[in-house]
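First, the structure itself, so that you have it in front of you.
Moving on, here comes chain A:
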Amino acid sequence: MKESKSSLGFDFIKGFIQENPTFALAIGMCPTLAVTTSVVNGFWMGIAVLFVLTFANVFVSLLRNFIPDEIRIPIFVILIATPVVIVELVMKAYLPAIYEVLGIFVPLIVVNCIIIARAEAFAYRNPVMNSLMDGLGIGAAFTVNLMIVGGIREFLGTGQIVFGSAAFPSVPFFEPAAVMLTPPGGFITLGILMALFNVTIGAKGKTND
Partner candidate 1 sequence: MITIKKVFGGVDVPGKKELSKDCPIEFAGIPGEVVLFLSQHTGAPSNPIVKPKDKVLRGQMIAEPQGTVSAALHAPTSGVIKAIEPRFHPVQARMADAIILQPDGEHVSDESVKPLASDLEDLTPEAIRTIARQMGLVGLGGAAFPTAVKLAPPENKPIDTYLLNGAECEPYLTADQRLMTEEAEKVIFGFRAFMKASGASRGIVCIEDNKPDSIEAMKRAIQPYSEIELAVLTSRYPRGGEKQLIQAVLGREVPPPPGLPLDVGVIVSNVGTAYAMAESILEGLPLIERIVTVTGEGVAKPSNFKALIGTPLSFLIDKAGGFNGTPRKVIMGGPMMGAALRDTNVPIVKGTSGILVFNVDQVVEEPILPCIRCGKCVDVCPMRIQPLWIAAYSERGLMEQAENARAMDCCECGACAFACPAKRPLVQWIKLAKAEITAMRRA
Partner candidate 2 sequence: MSIIAIIIGGVLVNNFIFMQYLGICPFIGVSQNLETAMGMSGAVVFVMTIASAVTAAFEQFVLARFGLEYLRTIAYILVIAAFVQLVEIFMKKTLPGLYKALGIYLPLITTNCAVLGVTMLNVRQGYGILMSTINGFAGALGWSLAIIIFAGIRERWQLMDIPPALEGFPLALISTGLMSLAFLGFVGLFKGLF
């Protein structure tokens, strides 16, 4: 298990550009499409994934010397499922409305490719602090992605973006295209955003697998 000596800062930042889970690595598609019907939903889903990812990264990293290689996947699954259950219970208790809207996609975080990928590729090979930063970085990047996609779809789909009580713009100045809230809108919006990412940021020699 070669331990990479990357700096903490780099671990956090890389989640946004080179290893952006949604736009560069194109993993974790299901939640990215399903819950991004509004900025708020995107935000809370992002936070949930951030918490689960960081929790899992830290514990995997802590136990990485004790986990026998052959059965590491089931152990990863347990280490990921535990924080998910925590998130479920916390959300059901304090944010029932959001929990209802996110529906089955909160428990589905367990099979979210991002988390298993980070656990396998990074946490299992790096010290705790790096894993923590990596978890926070990737989680934060994922949250930002969800909010961007959620924002675009909510704005085009409902004409305004709502934060709790405040709504920008107060009165929609165009007739909203309801399709943006439906699956076709989601697929097309994300597809176009990924293409734009490839054309702009990603084009600097980074091959998109």
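On the choice of candidates, all candidates are chains of the complex that A comes from, given by their letters.
Criterion: a residue touches a chain if its C-beta (ideal position, glycine included) is under 8 Å from a C-beta of that chain, and two chains touch if they have at least 3 such contacts; residues count from 1.
Fair warning: this is a prediction, and the values are worked out from it, not measured in the lab.
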Of the candidates 1 or 2, the one touching chain A in this complex is 2
Residue set of chain A touching candidate 2 in the complex reads 26-30, 33-34, 73-74, 77-78, 81-82, 84-85, 88-89, 103-104, 107-108, 110-113, 116, 182-188, 190-192, 194-195, 198-199, 203, 208
